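The block underneath contains the structure these notes are about, expressed in structure tokens.
For this view, one protein chain was removed and the others were kept in their places.
A, B and C are the chain letters, set down in written order, and residue numbers restart from 1 in every chain.
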């Protein structure tokens, strides 16, 4: 299955599981894929710029990709191919598409400033990877320092039929979703899929503004699946009730530095991965932080019975 | 009353009220001060770098400061004196201290990078304003791009007895509070007051890590007062319950751009200020955003009866 | 005289002279103005964002402005009015225009990123200062982190008849001049004045690309006047010969930090100002740097006899 403009649901951004000694843990990777499928995720995203993919060697990166794609089966997998040069991006894209990826995600390099620079960058990227490969625009100004107006996104979407999705991670970003959907409605932009990020911190309202789901790594993706389903079914209060129950933990996990350690710790406690080890320069949670997460989990379990870990 | 190392509680960061046509609204300013006092705030902070103080002329700035200080009476008021040069910082400090300010807040200029640059900047600032004026370090890397390690803060604190408080707005920042308090405990740093910011998004755990309160502008400061009181009294679950009830709105108001418009809108709905007008380049909330805030308020009112607006 | 699209020549960016003890030195300021006039400068620019204008109090700023405008007489003076808010920008503009300024210079705030943000900022600035006040766009990405494409500049120029000049300080920037002049030629943009900055580091070729002169503070503005004159007269080799003779010093003075101290030191050695003192956080040249400047001056004097100091 390949990515297209109608893609929706929760695309879980996977962690990269390591053993306690730092070796890649492919058993945990397979268990993780099974967990995401069982939890109702529509697809997966791997090798994003966040997380620990950049900490892998090329060989480990390939082994991990093969493992996840193999285990995912028919579940679509988006692969991050952001690279410092177009030659590497092209090579990586050809490799992962041949292995069965559903599409690729491309983040803008941090030195882009003007509207034209951004639009030109995506034109050159499409030229490099080929116009037949579905791609995702990753719009994450807080991390990349690249600000894309709705108008810039529209220019990219209109210029490239292979642009299937916006990974929407602007902050704040609700008005951006509304603007893009308004342009789709008045016919000045074709329809694309919009999945949101930022650890789902605004998923409740993003769905109501027109998002199709989320592309994020929150440690309870199964609950996000429910929020998306209830929101799509018009059960507004129920969706917010469930979302609000998770919000204290979502917020805690969204912290830029230790957030990934929080995520791995909860996934380990949930039995999904064997160890919460991070490779350097990442660091384990302090005992104080660990106790805070435990406390948040205990409070969560009282509100959402399925969240007992 | 002047600021000192034992200062604690909620110091509300005030908005700058305008009439619908953009003129300064001092009647609302006075009502706002009364509201903060009635809500249990320990003090106020004005002329911060966020908000709309930079949108005032010098004359308006002085008029607003006089008005707030006059209405505040015995309630201590911290005044932001960050300025592009030390001559202006000195003049402003002398002016507001003569008017009765409790102390001044100083943010680092965005071009500081190294530890020594930051430490030297505060040394020159203290030389300019005088060693007898209590001052607050504003540590807000997300806005200023200046990163202060705990060690840098300790160097400033130890060098300047007039440093009374850390406005802690690092993100993430829980470990920073723990580190500073550990140094106070082992005697390697003298005690200072730590009030936290970031719209109180982590106030629940910041209190448990050792914060003395918050210095923030969330539109329900009266509830933050309760969270701080309960937390200080060891009523952990109750503090979190109240905090969690407000978290969906806290998060919504914490958005960098529209957050201030959210705050003014709620304060207008609460009858504290007459208009939610912002001066340019600020913009009013869109109807969609306004409806979202209304919805959040209605949900909040069900969980916290006093929050009915 | 007011600024207009035909303004050309050297507009010297003045330093702010201090006594050795840091007090404002208006005698030196007057002598400096006389020197610039005698040296053939077409005009002056004061209160720019570089230099030491931000180190003045409001009162000193006004005194300095009055002094310079008074001494300048019929020589046009551009005044920097960049401010954190439009109310202050408006007040400052009204003040200096009433005192006889020829126009104002406006730099974009560092948080602007997208094309629309920049264009909108200048629209709001023009609304604030009035459409009848001639203004200069300051385009200096290295300092402001704001990147303006030629297209963005064209949008501002076409929208505001009061835009008289581009202070061109992009780096690299030769192609930008050529693009703007090409648009003037094909009728898609009206003519504006382009004066260049960057301490004249590329003045030789900027003139050949279509610049009208320079708006810069190099310590030998009298020589820049000659370069501009020769270049305009088509004496290419002679213009380059003179420029090249100064280039070692131009380069030395262009260094971001100590450059201003270099400039003041040379101006003191030339007898233009009484002291090369800088206000903090600026610092005097080290003895090693001072000796290097002396050596550069001695070499320069051998190539350009008038440069003997």
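Note that a contact is a pair of C-beta atoms (placed from the backbone, for glycine too) under 8 Å apart; a residue touches a chain by one contact, two chains touch by 3 or more.
This one's a predicted model, so the numbers in the text were calculated from it and none came from an experiment.
Considering the whole complex, the residue from A:56, A:97, A:119 or A:177 that touches the absent chain is A:56. Contact residues of chain B toward the unshown chain are 113-117, 141, 146-149, 151-152.
Of the residues in chain A, those that touch the hidden partner chain are 52, 54-58, 60, 84-88, 90-91, 110, 120-121, 124, 279-281. In the full complex, chain C touches the hidden chain at residues 171-172, 174-175, 178, 201-202, 204-205, 208-209, 240, 244, 247-248, 251-252, 255-259, 286, 288-289, 292, 299.
One rule holds in what follows: only the chains that are shown with their structure count from here on.
A rotation of 180 degrees, rounded to a multiple of 5, brings the CA atoms of chain A into register with those of chain C. Of all residue numbers that take part in the contact between chain A and chain B, over half occur on both sides, making this a same-residue interface.
If you average the Cα atoms of chain A and of chain C, the two centres end up 47 Å apart.
One inter-chain figure worth recording: chain A and chain B are separated by 33 Å, centre to centre, where each centre is the mean of the chain's CA atoms.
Residues of chain C found to touch two or more other chains are absent.
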